[in-house]
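Dropping a structure here in structure tokens format, bear with me for questions.
The complex appears here minus one protein chain, its other protein chains still in place.
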């Protein structure tokens, strides 16, 4: 399936782009991250410590073990610092 | 001794004046209130329920059993409703 | 730190901006503003009586206590007395701190103490006549948490 992936803050900087569309057979966020990690060094680096990464599925905060079925937009970013 | 007494809010209205100076031999606030009560009906009425009355001595909140020695200004008023 | 007890109206927004500007190293500003409620149109007006001299002393003591308990860059209390119309602003407090938790706690503390320990009394005027606002148990209770 085709998924749009968004990156924010230092994840965006390390990976070098704000968004991309990927074809994936991953069924969970964790599987998607594994796929990305194997693509290039910059992905492996960005996802080296998942405790520092948050994920949103279709603009809702979610978990790494959440299923990807039906999801169109996945966003990765560091813990939020609003306010 | 001579003491200035101030009344606020409904105590002022019931007694009919905002301040007066009295000569008293009372040694505590309670004794002063007893003296006032015996003066006139309007005082007895104003001081009929002391749970509804607060007292300040020289502009500091105080208690009815506090000593009056050295005090120049006694104020009686209902519970405060600022804010 | 400033305390103002005045008959004149004040401009809440202008006070907020001036306060925030002079504490810009602080990061967090909290303000509270109390407004005369019209009680669905029944209230015609309000009169606030106070005890000149003691009022300023009580407010200063409350502010000193807040500064001892929390790390505050600044604090402001403005309280009106005299006649007020429905919709008019009665009073405001503002606090500034590096941390929002301190600014919030101090503002709520100032309000709780000001409500029950500063010598102000409110009288309401409505179509039914005049009546002194009674102190609420919940306001006295609120002091116990500090």
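As written, the chain order gives the labels A, B and C, with residue 1 at the start of each chain.
We adopt the following convention: a contact is a pair of C-beta atoms (placed from the backbone, for glycine too) under 8 Å apart; a residue touches a chain by one contact, two chains touch by 3 or more.
As the structure is a computational prediction, the values presented were derived from the model and not from experiment.
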item	value
Contact list for the unshown chain, restricted to visible chains	A, C
Contact residue for the chain not shown (choose from C:30, C:48, C:118 or C:135)	C:30
Contact set of chain A toward the excluded chain (per top definition)	6, 8-10, 12, 56, 59-61, 75, 77-83
Contact footprint on chain C, counting only the chain that is left out	11-18, 20-21, 23-38, 40, 86-87, 89, 98, 100-101, 103-104, 107-108, 111, 142
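FYI, only the chains that are shown with their structure count from here on.
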item	value
Gap in Å, rounded to a whole number, between the CA centres of chain C and chain B	26
Centre distance in Å when chain A and chain B are each reduced to the mean of their C-alpha atoms	72
Inter-chain centre distance, chain A versus chain C - centres from mean C-alpha coordinates, in Å	48
Chain C, residues touching no fewer than two other chains	none
